[in-house]
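Report on the following structure.
== chain A ==
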Amino acid sequence: MPESPIEPQDASERDVTSERDAAPDARATVGVPPDPPEGASVPHPTPGRTPLLEVDDVTLRFGGVVALDKVNFTLYEGEILGLIGPNGAGKTTCFNAMTGVYTPTSGEIRFKGQKLSGRKRYKITKMGIARTFQNIRLFPEMTALENVMVGADAHHKTSVPSALLRLPRYWQEERSGRERSRELLDFVGVRRHDEAARNLSYGEQRRLEIARALATQPTLLCLDEPAAGFNPTEKDSLLQLIRDIRDTGVTVLLIEHDMRLVMGVTDRIVVLEFGKKIAEGSPAQVREDPKVIAAYLGVPADAA
Partner candidate 1 sequence: MNFNELINGFPVLTVTGLTQGAIYALVALGYTLVYGVLRLINFAHSDVFMIGTFGAIWTWSAFGFDANSARPGVAQALLLILAAMLVAACLSGVFAMLVEVSAYRPLRARNAPPLAFLITAIGASFVLSEGMGAFTNRRQFGVPAMLPTDPIIKIGSWTVTPLQLATIAVAIVMLVALDFFVQRTRFGRGIRAVAQDANTAALMGVNKNRVILLVFLLGGLMAGVAAVLSDMKAASTRFNVGFLIGLKAFAAAVLGGIGNLRGAALGGVLLGLVENYASAVFGTNFRDFVGFTVLILLLMFRPTGLLGESLGRARA
Partner candidate 2 sequence: MTEIRARWRALRQAVGSRWDRQPKATKIGLLLVFVIFLYALPNRGFYEYLGLPLGEYIPLYTTRSDMATVLFQCGYFILLALGLNIVVGYAGMLDLGFFGFFAVGAYTIATLTSPRSKVFTEYNWLESPWPWIVALPLAVSLSLLAGVLLGWPVLRLRGDYLAIVTLGFAEMIRIVAQNNDWIFNGDRGIAEIAHPPGKNPDGTPIFLLDAKPYYWLVLTVIIAMVFLIRNLARSRVGRAWVAIREDEDAAELMGVPTYRFRLWAFAMGAGIGGLSGALWAGQIGFVNASTFRLEQSILVLAAVLLGGAGNIGGAILGGFLVIYVPEWLRSVGEVFGLPETVRIAGEPYDVSATNLRYLFFGIVLIVVMIFRPQGLWPNRRRAAELKDREKEAMVGA
């Protein structure tokens, strides 16, 4: 796991949004590839072609509404996949289906070859899928550290007897959980570990959510509009963070509206419209695809 590239510049902490970008030279020495020129798609080393998450002909109905209509795509290990589409396209529904919140009406979703449907949600997390939320859902009164520790607890075996009697396992897991949580908080760039989550700045809260999700040791990290409300500097910072996460071996799935971010960080993109997949491919391909352009911008009147 790459180290946080900079040391805190001053003891009192203000807005940490561009903290991670403060020392680009440090980053270069750690071996992270430099930022691409604006808007260009990044030539990445080819991710492995092992399928990690397979969305197999999934249809999802809510009463009479067809939210997803025979959606079909595969997410490969080590890649950063973007899921885009105009509002109401079914991105969040697809997202929720992929993280086990919804069960498909027909079709199947497989993670590491195993069916997701019918599993308890916390078990899905333990299988290795973690997520963040579109409208931040932290535990507001718990500190940043405690929030992340809840994530770290996902794989802990301490239960009531060990905790009651303070058995060795309790001490062990508590210590390792705390250490890991601090590391993760530093990794994402949240420095006020002991501040209540609701007191953190917006940017810190978004990054805290990512840290919490990472604490569950996921194989797949699903980010739901992680850059919503960010200014361009913050978005660049986030872009780098996502790459750093992928470099630690975590596959990333991303829903985002900001095209620059999507084009800049993803390896492949899946485009949804009205619950159907209308395009799939590299950012360059998708950008040129007439169906995608029509979905976002509409068809010219005379081309009907």
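Candidate selection criterion: all candidates are chains of the complex that A comes from, given by their letters.
We take it that a contact is a pair of C-beta atoms (placed from the backbone, for glycine too) under 8 Å apart; a residue touches a chain by one contact, two chains touch by 3 or more; residues count from 1.
Because the structure is a prediction, the values reported are computed rather than measured.
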Candidate from 1 or 2 that touches chain A, complex-wide: 2
Chain A to candidate 2 touching residues, read off their complex: 99, 101, 120-122, 125-126, 130-131, 133, 137-142, 146, 149-151, 153-156, 158-160, 163-166, 170, 173-174, 177, 196, 198, 212-213, 216
